[in-house]
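Apart from one protein chain that is not included, each protein chain of the complex appears where it belongs.
For clarity, chains are labelled A and B in written order, and residue numbers in each chain start from 1.
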Amino acid sequence: MIAKTSPEIGGMGHSIKRKEDSRFIQGKGNYVDDVHLPGMVFGHMVRSPYAHARLKSINTEKAKELPGVLAVITGEDLAKANLAWMPTLFFDKQMVLATGKVLFQAQEVAFVVAQDQYTAADAAELVEVEYEELPVLVDPHKATDPGSPILREDREEKSNHIFHWEVGDKAATDKAFQSAPVKASLHAISQRCHPAPLETCGCVADFNRATEKLTVYLTSQAPHAHRTLFSLVGGIPEQNIRVVSPDIGGGFGNKVPIYPGYVCAVVASLTLGLPVKWIETRSENLQSTGFARDYHMTAEIAADQNGKVKALRVKTLADHGAFNAAAQPTKFPAGLFSMCTGSYDFAESFCEVDGVYTNKAPGGIAYRCSFRITEAAYLIERVVDILASQLKIDPAELRRRNFIQPDQFPYKTPLGWTYDSGNYEGALNKALEMVGYAQLRKEQEEKRKKGELMGIGISSFTEAVGAGPAHTFDIAGIKMFDSAEIRVHPTGKAICRMGTKSQGQGHETTYAQIVAQELGIPASDVIVEEGDTDTAPYGLGTYASRSTPTSGAATAMAARKIRDKAKKIAAHLLECSEEDLEWEPGKFFVKGAPSKSKSIQEIAFAAYTNIPAGLEAGLEAVNYYDPPNLTFPFGTYICVVDIDKGTGEIKVRRFVAVDDCGNVINPMIVQGQIHGGLTEGLAIAFMQLIDYDENGNVQGGSFMDYLIPTAVETPHWETGSTCTPSPHHPFGAKGVGESPNVGSPAAFVNAVVDALSHLGVKHIDMPITPWKVWNVLKEKGVVS
Amino acid sequence: MIPPSFEYLRPKTVPEAVAMLQQHGDEAKILSGGQSLIPMMKLRLARPGVLIDINRISGLSYVKEEGGYLKIGGLTREAEMESSPLVRSKYPILLDTAHVIADPQVRNMATVGGNLAHGDPANDHPATMVALGAQVIATGPKGERVIPIEDFFVSLFATALQHEEILTEIRIPVPAARSGGAYFKLERKVGDFATAAVAAQLTLDEKGVCQSVGIGLTNVGPTPVKARKAEEFLRGKKPDESNIAQAAQLAADESTPSPDLRGPVEYKKGLVKELTKRALTRALERSGRGLH
Partner (left out) sequence: MIGRNEMAKKQTVHLKINGQQREADVEPRLLLVHFIRDTLGLTGTHVGCDTSNCGACTVVFDGRTIKSCTMFAVQADGAELLTVEGLFQEGKLHPLQEGFKQEHGLQCGFCTPGMLMSTYALLQKNAQPTESDIRWGISGNLCRCTGYQNIVKAVQYAAGKMAQGGAR
C-alpha cells in the first residue's frame, strides 16, 4: 500500500504539472543544435548514392580549396588512427567512413569541416568520389542464396548470414503440434520503419587543447555508456571525456547507437582543437540512422477444438542491413522477441531467428520496441485472432480462455521469462466495457447486412521492461543496473541525479515525485538532473521503458537510506530511541505522541548543524539498483474502424486503451505517453515504411514520403487503467512508455482484418494503406 | 537543406520584373510563394542563379468579379482564397481546392498563380481551373496575353508561359445560374499531394439537363487531365446516378497515372472513378442550391 501524500507534497499518484515545461514553453530549451561555443565550426557528411559499390577514389582537393573549409576527412585518414571502423553495440563493426566499398545508400564516405554550415554544404558537393557499382542485395530471403553477392568482405566467414538463435524445447513443441487437432498459422511482416524523433541526431564535440578535456554535447539516450565507448574506441582517457546530453527532442531508440557523424566530429575536434558541430538533416536521419523492425515472421499455434492453446512455434528472418548495429543486451541477438508467447498459457514453445545482412542502413532495435517485443506482441496478437477466426470463436472469448491467470504468477514461460504479476482478464473486461463491445458486435452484424464495412480489433498484450538483472542483461558488457544520487540541503530542499536520460518522459517531475513520496519533501523542492556524465552517477540510460523500473527503484532505495539516517537524527533531536519513532511522509513522530515530531526539513537542517555523535554530517545517499527481474506491464486495446468501400480509406472511429503498469507516479504523464505511443502505432499500422527498390535506392527517405500523422489523422484516444503492482519493485511500479507501441499495431490490424473477414480476408501486412484495402475489395468484388 | 548561392532581386512593378527576366535569361526564376521552389532549391534540385522576388509588387493580389469573370490576381495567397467572402459564398469549388493545398502555413505563402505556373500536375488548382474553363493572363515584354487553360499545361513542369512572362491573373467565366462545382482529393495525410483528385463543374438548364460540364483530374498524368470523353458523355444528359457512374468510368479511362508510393495504376484509376462520382454528385447538389 502506497501512503497517500498531500497535493502540496505531490508524491505518487498526483498529476502534478511538469517542472521542465517552463523552459520549453518559452523557447528556452537547450537542445544540441542550440549549443554555441566560441570558435565553433561545422561538419557535413558526404554520403554514397549507391547501395553497393567499390570505392575507387576520393578526391578532396577542390573541397579543401573552398574558402572557409578547414578539413576533409576520409576513411583513409581515419584508418591511420585505426578509426575507419568502430564496434557496433552487438558484436559487429561498422565503417565510420567508407574504405574499400560502400554497403548502403547514404552510407558515410567523407566528412567536411568548415567555418559555417553553408560553406560545409557547398564543399561537400565538391568532394569527388568515384564508385564502381556492385550487384545489390535487398531481399533478405535471398541473402543466403548461392547467387547473392557477399556483402561483408571484412568478416572471416564469407556469408550474409549473421546469426542463428533459438530458444525453447523444439522436440516437445513439435510433439505437441503432431498431436494437436487444431493448427493456425500466420506469416506476417513487421515492416522496416524509423522512429523519426522530431529532433534529429547530432553533437558538438569540443576538445580543449589546454585542458586535454573532450566535452561532447550529444543527442544521447545513454550518455555514460557513450562516454565509456568513446574512451575505449577512441583511446581517450575516460576521465577526460565529458558527455552532456542536454535537452533531447525525442529519442524513441534512435539516439542509443553511436553514429559515424559523432566519431567524425570528435576526430575533427581533436585534430583542429576547435568545437565541431554536426547536426544531421532529416533525410540523413531517415536514411542512415537506426531503423526499426524488418522482421519476417511465421507463427504457428497448436490448439484443441475449444481454442485452448498448447504450443507456439515461431520462425523469423531478421534483416539487419549492412552492419548489425542493433542496440540490445548481449545475450539476446533477437532482443526480447522470445516474449512472443504473450499473455497466454502455452505449455510448449520454440522460437528461432536468423539474422542476415542486406544493402540497407544498419540497425534494428528502435522505435519504442522494448527490444523487439513490438514484433513479438504483434505476431502473437495477430495469430491468436487467426485461431479465433478459424474456430469461429469470438476473439475476446478466445483470449479469455487462454490468459495466464492471476494465481499463476510469478509465471515462467516456456521460452524462459518469469512474469512478475498480471491480471489480463481484468484489463480485457475493462476495455470491453469502455468500448461497449457487445453493442458494437450487434452494429457490425447490421452493417454487414447492408454491405457496410466495420471492424473491431483487440490486442491483449504483455510486455517486459526495466532491463535488467545483472545475471542476464548487459549492453556491450556493461551491466544494466541504474542509479540515483540524492542530496538534501540544510533548508530541506534536494538535488538528485540519475543515470537515465529523459527525452520527453518527464523525469524532472516524476523522479521528484518519488523523492516526495519517500521523504515527504515537496516535489517542487526537488531538482532532478540527468545527462551530464561528470555529475550524474553511472547509468545505462533511458530506452526500453527502463527508467522507472531501474533508476526509479534506485531513487526509492537511495531515499530510504536517507530516511534511515534521518530516523537516527530524529531520534537524536527528539531524545528518544529509533524504535519509538513512526514515519509519515514528511516527518518522524513519537509513537502515541504525534505532536512530538520532527519534519524532514528540521532533520535536514540538523544534519548540518546538530549532528549526532558517530554520524557523518550531511544527508545524502547513492544507490545502484540491480533489479531482481524485469517488470511486466500489460493491457488490452480495442480499436473500431470503418472502411470506405470506394477509396479503401480506413477511419479509426474509436480506440480504447486500458493499461496496467502497476503503481503510477504521475497519471497525467502516463496518459501522455499512451497518447503518443498510440499515435506512433497508428502510423506504423497504416502509414509508415522505409523500403528499397531493386537497386537499393531508399523509398520514403524524407518526410515527404515517410509519413508522420498530423492532428487530423490522429483519432481521439480513450484511456483507462487497472493496477497490478510489481511484487519486486520498491514501489510496485512497472515501466509503461512502450506499451502503446507494443500493443497497438495488432489492435489496428486486427480491426481492419475483422472488417473484411466475412469476405474471407485473413491478413494484410502493414502498413495497411488505402490502396492495399482497395485491392482486397476489388479482388473480393466489393469496391463500390 | 542548404540551397546554393544566388543573386536576389526585388522588383517593385511588373514591368521591372519582366525586364529582369529578360536581362538574366535562363539563370532567372520568379520567386512568388516559394513553397515549391525553395524546397527544391534546398535539395539542390533547382539552382537558379537569380531569384526575382515579386512578393512586394502591389496590385497583384485580389479576388473580384468584373466584366463577367471572376478575376484572381496571380499573387493571391491560398489563405486569402480560403477567407475571401466571394469565394466562400459563390465558388465552393475554389474553396474546396484551396483548403486541401498543403497545410495552413504553406497556404499563407503559396499563391494561386504559382500553383499554376509551376506546371506540376500534382498541384491542385490546375485541375480545378481546367474544370472551370479558366484563362491565364500572362504579362511579358509585349504586354498581356490570354492563354486558355486548355493550352496552358504543356508537359511535366512545362507551361505555355514564355520565359519573360509572369502569370499576373486568372480569369474564370462567372458560371450561369444552376451551376455547381466541387473538388475531391484523396491524400495519404494532410499536406501530401493527391493520390488522385477530381474537380467537377457543371451547369444545368431548367429541365435539369447538363448544359456544360468540366472535369479536371489531378496527379494522374504528366499534366492535369481534362476528361473530355466524360464531359462529352454528360453534356445533354441528366446527371442522374447512372450517367454520373458512366461519366466517372470514362474519366478513369482517360487518366494516365503512374505507379508510385501512393499506389499502383489500377488503384489510382479506381480512385478517379470514385472521386469523379463524388465530385459530380456534390456539384449537382450545389447547382440546386443556386451556388456557382
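Note that a contact is a pair of C-beta atoms (placed from the backbone, for glycine too) under 8 Å apart; a residue touches a chain by one contact, two chains touch by 3 or more.
Keep in mind that this is a model prediction, so the values were computed, not measured.
Residue A:249 is the one among A:13, A:49 or A:249 that touches the chain missing from this view. Touch with the chain omitted from the figure is made, among A:269, A:421, A:500 or A:679, by A:679. Within the whole complex, the absent chain has one touching residue among A:118, A:163 or A:409, and that is A:118. Summary of contacts with the chain left out: across B:63, B:87 or B:102, the touching residue is B:102.
When you scan B:19, B:79, B:147 or B:174 for touch with the missing chain, the hit is B:79.
Although one chain is hidden here, its contacts on chain A can still be listed: residues 17-18, 20-29, 31, 33-34, 36, 66, 117-118, 122-123, 125-126, 196-200, 247-250, 252, 281-283, 503-506, 668-669, 671-673, 675-680, 702-704, 708, 710-712, 714, 716-717.
The omitted chain makes contact with chain B at the following residues, 1-8, 10, 27, 31, 34-35, 38-39, 41-43, 47-51, 53, 55, 79, 102-106, 108-109, 190-191.
Please note the rule applied: only the chains that are shown with their structure count from here on.
Each chain gets one centre point, the mean of its Cα atoms, and the points for chain A and chain B are 44 Å apart.
Contact residues on chain B toward chain A in their complex (touch as defined above): 1-2, 4-5, 44, 103, 186, 188-192, 195, 261-264, 266-267, 270-271, 274-275, 277-278. The touching residues of chain A, when paired with chain B in their complex, are 117-118, 121-122, 125, 281, 646-649, 687, 699-700, 704-705, 707-710, 712-713, 769-771, 774-775, 778, 783-784.
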